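Showing just some of the chains, left in place.
First chain written, first letter: the chains are A and B, and each begins at residue 1.
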Amino acid sequence: MNMFYILDILGTISFAISGVLIAMNKRMDIFGVLIIAFVTSVGGGTLRDVLIGNTPVAWMKDMTFAYVIISSTVLAIIFKNKIDYLRKSLFLFDTIGIGLYTVVGIEKGLNAELHPLICIALGTMSACFGGVIRDILCNEIPVIFRKEIYATACILGGFVYFLLKFTAIDSDLVFIISGSVVIISRSLAVKFKISLPSLYRD
Amino acid sequence: MNMFYILDILGTISFAISGVLIAMNKRMDIFGVLIIAFVTSVGGGTLRDVLIGNTPVAWMKDMTFAYVIISSTVLAIIFKNKIDYLRKSLFLFDTIGIGLYTVVGIEKGLNAELHPLICIALGTMSACFGGVIRDILCNEIPVIFRKEIYATACILGGFVYFLLKFTAIDSDLVFIISGSVVIISRSLAVKFKISLPSLYRD
């Protein structure tokens, strides 16, 4: 699980930095920025753990996440004028985070013996809720609203996960492939400006 | 309990459809619409279960709700141009849903041995929170704000529930009467444009 742990940390870092960037645009002070970074990083996993009943929630038990979030926030503030150069790799990290949180959420749902569809919903919430609450606190239009494919990529990855589960494929490989589906489908959708048609009533 | 289960499903359907209608007005794509439908339907019950500590929350354990929400969403999208004709029956379903969720919430509170006033608060939250979170996610003014009587009808039904509890009336009948009080008081209030005076400070 070492590689997944590292990817999980990378996801946490990128969500934290995305929180810092938005909070600084709102001219918040250092603790406001730290709080937004924290909420963005742990929001999704917190909702997941609370709904399953897995409390105290994960970030309260493993201090690594708190240290990573605080360090990322401090570094992002120090290098605030250079971070625009990082925006492209940030998008990559953010997308890796979404891919990972989706699959981690699905697996936590399976551990709680929940139905596959519920697990996909749980994985999608884990991946998206941090960004939604960040945007609500910052008075931005929440991510699931925007043209960009976001939740859709998570749901797609979730279905791939359960399709592969029925095959003889190794479970680590199922993790990697379905996580990659989230990452690649979101990246391609943004690169080629693909979006699902909006359902406007005529 | 079969009749109540059917009414519960009707409530779920109507909340889902009300979510679909608002999400489509916001030009969301199909998964955005599905997520809003889901949140509107299960939001109130989820909050109730989390506060009591009844986890994993109800919709994670009984798949019926997920299937009903997905089917209602798909049907609402297919018949999107005809749904305006249904708006009147939607209001009815929505109000039935509120009436039901109020009493179901109260009874879950009683099972957890909570005080009647707390049970009324819990029932009101169960009935109203789905609509509130739908409106926050869609940047609408939350339902409890609007002129329309909404939470007030739930609180009224809750008091009737406990008044009747002190009598010798059969508990199924208490359920039906107090649920009906919610439904009728809201319907009459909307029909005759009755609202409580707003408490504006002079």
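The working rule: a residue touches a chain if its C-beta (ideal position, glycine included) is under 8 Å from a C-beta of that chain, and two chains touch if they have at least 3 such contacts.
Everything numeric in this text was worked out from a predicted model, so none of it was measured.
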Tell me, please, the full copy count of this complex, given that what is shown in place amounts to 2 chains. 3
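Please note the rule applied: only the chains that are shown with their structure count from here on.
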What residues of chain A sit close enough to touch chain B in their complex? 50-53, 112, 114-115, 117-118, 121-122, 124, 132, 136, 141-142, 144-145, 151-152, 155, 195-202
Can you tell me which positions in chain B touch chain A when the two form their complex? 23-33, 35, 38, 46, 50, 53, 55-57, 59-61, 63, 66, 77, 80-81, 83, 136-137, 139
